[in-house]
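Omission of a single protein chain aside, the complex is shown with its protein chains in their original locations.
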Amino acid sequence: MDALMAFLTVFITPKLLLLSALGTFAGVYVGAIPGLSVTMAVSILISFTFSWDVYPAIALMIGIYMGGVYGGSRTAILLNIPGAPSAIATALDGYPMAKRGEAGEAIGVTTVMSFFGGLVGIAVLALAAPFISDFALKFQPRDYMLLAVLGILLVGSLSSGSLAKGVFAGAFGLVIGAVGLDPLTFTERFTFGFEALTGGISFIAVMIGMFGVSEALLQLHTVSAPVIRQKISRIVPSFSVIKKYLPLSLQTSSIGVIIGALPGTGGDIAALLAYDHAKRVTKNPEREFGDGAMEGLVAPETANNAAVGGAFIPMTTLGIPGDAVTAIMIGALFIHGLNPGPMLMIEKPDMFWFIVGSLVAANCFMLLFGLTGLRLFTKIVEMPKSVLFPLIMLLSVVGAYAVKNAITDVYWMLGFGVFGYFMRLYGYPLGPVILGVILSRLLDDNWRRAIISEREDLGRFFEGVVSSPLSLTLFVAVVLIFLSQIPFRATFRRLTRRRSNVKEG
Amino acid sequence: MKRFMLSAAAALALVSTGAVAEEYPTKEIKGVIQWGAGGSTDTVMRSVTPHAEKALGGTIVMQNMTGGVGAIALNFVARGKADGYTLLMGAENPLLYKIMGLGKKDYTDFVPIVLLARGTPVLVARADAPYDDYAGMMAYIKKNPGALRMGATGPGGLPSVVTAMMTTVEGKLDVIAVPFDGDGPALTALQGGAIDVMPAVLGAAIEGIRAGKMKALAVFDVKPQPYLPKTPVITSFNKKYESFLPWGPFFGVFAPKGTPADVVAKLSAAYAEGIKHPDFVKLMEGRGFTIMGTSGKEAQEFLTKWQQNTAWLLHDAGLAKKSPEEFGIARPAK
Partner (left out) sequence: MSIENEQHSGSSDATPGGYENKRRPGEIVFTLVLLAASIGLLWNAYGISGFEKLSAPGTVPMAATGVMVLSVLIILARTVQLKRVMSERLGKHILPWVVVIFVLMLGGIASLLEPLGFVPTAALFLIAGVKILARRGWGFTFAVSLGSLLLIWLIFRVVFTVLMPEGVFPEAEIVQFFRDLTKSGGK
């Protein structure tokens, strides 16, 4: 009964409900602007809500979090510039839709599916948090490493052109992620003796450069072309559309919850894994993936919003952050005199149920704000390109700087912007670069931890993999996916094509 | 409108003449936090600074600047103007940059404004470990050489200093050191069974210990902790630890060397007021930190002594890259 009351607190207290709405609204916009991150907004809120009670502070933060994860999809669809890392996969099929003038439909589906994914995440949090967090804790360094390898193998599904170019881009991303002081031994890697490089390259800066600046540069080719008018008459998708994607979205939501609950992985990885999953299970998409497939929108958006609920699982049950935002919220709870940890759920169950309630409220507001106020957003894309592109470039500069307050990140962002421009022109996919950067630390750190734990013995390492059911499952998945990536068909096609070329010549 | 223009002109005039100490602060103060959002340094700074702001009557805008184990933030502030408008909010580890080969600057290039609080190290083990105290763990290591996995957080971190103490006192330990990027992830791994033992600051482990998710083997201090009254102190197992204790990480606010003394005094006074606030006291106590509130000459001495003790301890245990002697860090008097 107390649990129900705590759950309902946010709905029956007008002030809390208002803050939740305000937070979600702000979150959607924070998420949509590349460089303004939810992590940043929430950490600023800590000093801002310092003197408040704990409930209003949490309601506001959760609103921003939920709205922000969703908001990243807006700019991904409309401008091909993901507002947040978790929306990278959304751009792959969302932007092709916007180019056809179907941005309204894309955003509508995205919103409803984000809402659905969010609900799944919250439901799992409310019903199975202790169980899931025990499961998440079981992940050993070698399991994280296998998970990272699994992620790296997505290169194939993110690069539709030449696989060699995709592999190059992915490996390049891994190298970018390794720049700086190695976090385990403080050895300098790829710093070339520059102090500024010891801080590494922020992957948000890479993302903004590769997606934002390079897109803007490319669009300069066609600056005088007429702007595409977006149809926004039909935003709310019909029930039959939702029903059609229900099975897929349940699968991708589960991916989101699990990845979100794992400490150290979040919505960005979840969305990419979900995109890959959708690509594998969808037999006959109405449109090809990468060309505006609805499944390619549904999968990452359900997964990244489900990951929000997932991230709260280890936080509420164990005091262990599921991602960067929940890490800051733990700090906020400390400041408000609570001690987040395994005892929180036992000593203060009200707090847990209040968090669940706030998540539900924020999720509902997200649906509301997502389906309304679209006109303003589409106006942004319909702005004359001559004003839009200088603005995007400037926003990219500010955004890259804002991540770590480092001017070096601005240089990197600009450098990667120009480099990404050439990569696009010559048919190199950019998705794998970001994938590599995201997974670099996960792969490197955990590989080293795993092999150190086995005293540098590969034999003992494989023994460990085979003897643990979890590791074995992941290992088998890695092998299967690797085999499925070997481009038998493409090789065959190339052989036949060469033969026909010979005939022509 | 006319009044507005006049005041704007006055504001601009102020810029050209530069701020006078009595009027300090005339503009926003920038506080650079050495570590990322959500970390313990970040939490401490963001919780004490709003109280200090009130006492100061100014605004301190905090920003996180991570990278290079905090060296990037430290060098950034050290390079800036010594006018009291750029402050460094950091932890203890810069004092080890020189001997670890991580940088050429440390707190000797700064004036301490306040040392806020210090933590106590505690040795924790996973809940199902086959030993319940420090002596049991040592016996286990002797019986199973090379089997115990101990968490670490990189050179110069708290676990490396605790390991140095243990090596000095007990001789070389045959354990596997598994590195993590911070005590949070390491303690998570401890609960998952990826490592067996972890030296951590009490504040990070206290909730896990209370819930029985991990167990405390020993407190690295000379007297028992009020939060863990049942856990024996390390000196009760081996008296030789006494020469290194008490030791612990700490948090402090610093200004670049050359900052006017009256500005430093004003800031020190503001923070001295800030740490008295009951909210902050409660937060620190809840996390097992001891409030210090040290400033001026006393703080300077504390820093010097801390650096001497720790640098030589690491050097003698063979964990330092360079000798403290190279940087004129004197060997502590025995």
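We just call them A and B in the order they show up, numbering each chain from 1.
Keep in mind that, in the parts below, contacts are C-beta pairs under 8 Å (C-beta built on N, C-alpha and C of every residue); 3 or more make two chains touch, one makes a residue touch a chain.
Since we're looking at a predicted model, the values are computed, not measured.
Touching the chain that is not shown, out of A:Leu78, A:Leu92, A:Val120 or A:Val478: A:Leu92 (per the contact rule at the top). Only one of A:Val175, A:Leu368 or A:Ile481 touches the chain withheld from this view, namely A:Val175.
Screening A:Ala3, A:Met343 or A:Ile451 for touch with the missing chain picks out A:Ile451. Touch with the chain omitted from the figure is made, among A:Thr187, A:Ser238 or A:Thr372, by A:Thr187. Only one of A:Thr24, A:Asn80 or A:Thr378 touches the absent chain when the whole complex is considered: A:Asn80. For subunit B, the list of residues touching the undisplayed chain reads 7-8, 11-12, 14-15, 26-28, 30, 59, 61, 63, 85. Panel shows subunit A; residues 33, 36, 40-41, 44, 80, 91-93, 95-96, 99, 158-162, 164-165, 167-168, 171-172, 174-175, 178, 182, 184-185, 187-190, 192, 211, 213, 215, 217-223, 289-291, 384-387, 389-391, 393-395, 397-398, 401-402, 405, 407, 410-411, 414, 417-418, 421-431, 436, 440, 443-444, 447-448, 451-452, 456, 458, 497 of it touch the chain omitted from the view.
As a convention for this text, only the chains that are shown with their structure count from here on.
Those residues of subunit B that touch subunit A in the shared complex are 32, 37-39, 42-43, 46-47, 49-50, 62-69, 71-72, 75, 100, 102, 146, 149, 154-156, 176-181, 184-185, 188-189, 191-195, 206-208, 210-213, 279, 282-283, 286-287. The part of subunit A that touches subunit B in the complex is made up of residues 39-40, 42-43, 46-47, 50-51, 137-141, 180-181, 183-186, 195-196, 198-200, 263-264, 314, 318-321, 324, 327-328, 330-331, 334-335, 337, 339-344, 346, 404-406, 445, 448-449, 452-453, 455.
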